[in-house]
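As you look at this complex, bear in mind that one protein chain is not there, while each of the others sits in place.
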Amino acid sequence: MSDYTSDEMMTVAAARALTDGVVCFVGIGLPSTAANLARRTHAPGVVMIYESGALGAKPGWLPLSIGDGVLADTADSVVSVPEVFNYWLQPGRIDVGFLGAAQIDRFGNINTTVIGDYADPKVRLPGAGGAPEIAASCGEVIVIVRQSARAFVDRVDFVTSFGYGRGPGERARYGMRGGGPRKVITDLGVLEPDPATAELTLTRLHPGVTAEQARAATGWDLAASPGLTTEPAPTEAELTALRELKEAGTANV
Amino acid sequence: MSDYTSDEMMTVAAARALTDGVVCFVGIGLPSTAANLARRTHAPGVVMIYESGALGAKPGWLPLSIGDGVLADTADSVVSVPEVFNYWLQPGRIDVGFLGAAQIDRFGNINTTVIGDYADPKVRLPGAGGAPEIAASCGEVIVIVRQSARAFVDRVDFVTSFGYGRGPGERARYGMRGGGPRKVITDLGVLEPDPATAELTLTRLHPGVTAEQARAATGWDLAASPGLTTEPAPTEAELTALRELKEAGTANV
Amino acid sequence: MELDAAVAALVNDGDTVALEGFTHLIPVAAGHEVIRQGRRGLTLVRMTPDIVYDQMIGAGCARKLVFSWGGNPGVGSLHRFRDAIEHGWPGPLEIEEHSHAGMANRYAAGASGLPFAVLRGYLGTDLPRHTPNIKTVTCPFTGEELAAVPALNPDVTIIHAQCADRDGNVQMWGLTGIQKEAALAARRCLVTVEEIVDRLEPRPGAVVLPSWAVTAVAAAPGGARPSYADGYYDRDNAAYQAWDAVARDRDAFTTWLGDEVMGVRA
Partner (left out) sequence: MELDAAVAALVNDGDTVALEGFTHLIPVAAGHEVIRQGRRGLTLVRMTPDIVYDQMIGAGCARKLVFSWGGNPGVGSLHRFRDAIEHGWPGPLEIEEHSHAGMANRYAAGASGLPFAVLRGYLGTDLPRHTPNIKTVTCPFTGEELAAVPALNPDVTIIHAQCADRDGNVQMWGLTGIQKEAALAARRCLVTVEEIVDRLEPRPGAVVLPSWAVTAVAAAPGGARPSYADGYYDRDNAAYQAWDAVARDRDAFTTWLGDEVMGVRA
């Protein structure tokens, strides 16, 4: 078993969260890397939807942006941006929404808009993009984000994408079609919403990581699930596929 | 000057009503024949829009239906039916709407739905199609219809497409973008709305037709405009172009 | 999947069924199979019901018709449709009537998972007086009043396309009308195709429906006749003209139905 980085472990764990054949709305960056890895390992039938209009894209390398030409060239169909959101995302046709985050809170709400006050921000982030409707309309949401006390907060400064609000039942009250965040995959482990409270709790640790490390990297009092397990280390096959994917990406950047 | 039929005269007069370069939403049948004739004579730059999705169609022969393949094959662009109505017709991009009619009344309202009572019709007609929105949204409307007391009535049994309602100002009250019927071209002559009353009045007679004949073929007391003139007979060029167009059509039926 | 099996699996008595096609790619073979299987009480939906709907109505499949233009293009009336409305033969036919713009937006709303659509439509016409589900909505920004129509979500939509690959991805080109919206708006979608191919070749103007958005694909070569399939065969205009005489007479129609539909296999 060769060495691997915590980012590689995170990406592999995220890829494993995608079951074969699901239709996945993919954000750029870590989500795109994980979805492409899944297609190259256990889930060749994953259908990737990019908000730029590529339905069923099969890029041979990692696109740097959501609209790289390779996405259109390899797609089953290329549609307009209004069509992606209105005909494909909004009706709930997409099984999994794969999102990143700058801040995420104990109820899985995501902030990609501002750190600090909206009118006078400490840090101005890119903003919403497609995330608010992805979070509301996909069958379920998987979040991939590096874990730190700065990023994992009790309450996000700005709700860009709704998770469970302040607890159970809120999604239903909004009439949301999607089920919300099912897994938050980090460089330390995996968090999942508690079935009763909807609060994110630690369900898996990556090899060599302790619950204490995870708690220290969380801005709220992180509960560990009774069934806390360890995520298996990346296999040789997974690492090889991931590294090939990245090299191909760099080669094409 | 060779002989010509009253239908040929009607079609030629309708073609003449199209100025070169206008964008024209074309219904099938007489409107399509007239618009195609205009493109082959004085107005080669007329842009024909068909509701089937063909923008800028240039058929080499008369299509029998609104969706004949020749329309797509010769179009500048083929779009979906929702796009034709939403992006192209509704915003008022089309200069002229070219419509037929089963019944038309003194204020240019058109009926293509039912003769008699809607619930218990004497004759059930095809219905609205694209006409209600063509009549509302095009810059102006030209109607081509054979004149008879049965077709030209004081009040239509059913308003399928709005003309001037019961008089001036009603279109404005509905906030309609288009100007309404500018010319009604028949096998006897041409009717135009009176600027003051919006009532259709006789402004032109085809050669050899008398005002009395026109009045006899009208179900209301048809007023003749003081400036009543005679429409010039079809030229050899117009007749030749029209007959070639029809032969080509038959050849392809 | 075989056409007869697909229709049996997807179309039930009482369903709301849309067979779409705007002159081009009309799913005639599928419509005849619905007649053969004796479906009853259907609400038939289509912007431009033409002779295949005339046949289904004459055969007694339909309880209601939702439409915007019902005619034999370039020929004249649909006589079975008229006989049903004017004389209730073979049974009464309820109608719900819209404009093309209204119907197109109803399908688009259905495909978009919205409950209604907004348009500048029906202004000054008598349609809203006879079609209860044409209402109005007020713009929350300008206060302007606009027409509103409810989304259309058929139980089943059936369309005909040129081809599909072995994974069930569907490709159509030429005038594709309202078919994408009708397919995406439906709970179940059956696509009949001219042929199943190994690989879909990119083509100008092609619309592709991914396999995961389609319930079933059935090969039905010539399945759009007498309408046409761009790249496969032309429109049989003579057949549309010949239909007029058949449809005018109940006996002639009944004979035609036995010989041309009930008497043949899918």
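As written, the chains take the letters A, B and C, and residue 1 is the first residue of each chain.
By definition in this document, contacts are C-beta pairs under 8 Å (C-beta built on N, C-alpha and C of every residue); 3 or more make two chains touch, one makes a residue touch a chain.
Predicted model, so just to flag it, every value in this text is computed and none were measured.
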Notebook entry, point to check: Which of the displayed chains are touched by the chain that has been omitted?
Noted result: A, B, C
Margin query: One chain is left out of this view; which of B:10, B:23, B:71 or B:209 touches it in the full complex?
Written below: B:23
Item checked: Contact with the hidden chain (one of B:42, B:58, B:93 or B:246) -> B:93
Next item on the list: Based on the whole complex, identify which of A:28, A:104, A:138 or A:241 touches the chain you can't see.
Entry: A:28
Notebook entry, point to check: Among A:21, A:44, A:60 or A:82, which residue is in contact with the omitted chain in the full complex?
Noted result: A:82
Checklist line | Where the missing chain touches subunit C, by residue | finding: 113-116, 118-120, 133, 135-137, 139-142, 144, 146, 148, 150, 202-206
Checklist line | Residue numbers in subunit B that touch the chain omitted from display | finding: 23, 47, 55-56, 76-77, 86-87, 90-93, 137, 177
Checklist line | Contact footprint on subunit A, counting only the chain that is left out | finding: 28-29, 51-54, 64-69, 71-72, 78, 80-82, 85-86, 89-90, 109, 113, 118, 121, 123-133, 136-137, 158-162, 165, 170-171, 174-177, 253
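In the analysis below, only the chains that are shown with their structure count from here on.
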Notebook entry, point to check: Which contact partners do subunit B and subunit C have in common?
Noted result: none
Check: If you average the Cα atoms of subunit A and of subunit C to get two centres, how far apart are those centres in Å?
Finding: 41
Item checked: Per-residue overlap in subunit C, given as positions that touch at least 2 other chains -> 180-181
Notebook entry, point to check: What residues in subunit B touch two or more of the other chains?
Noted result: none
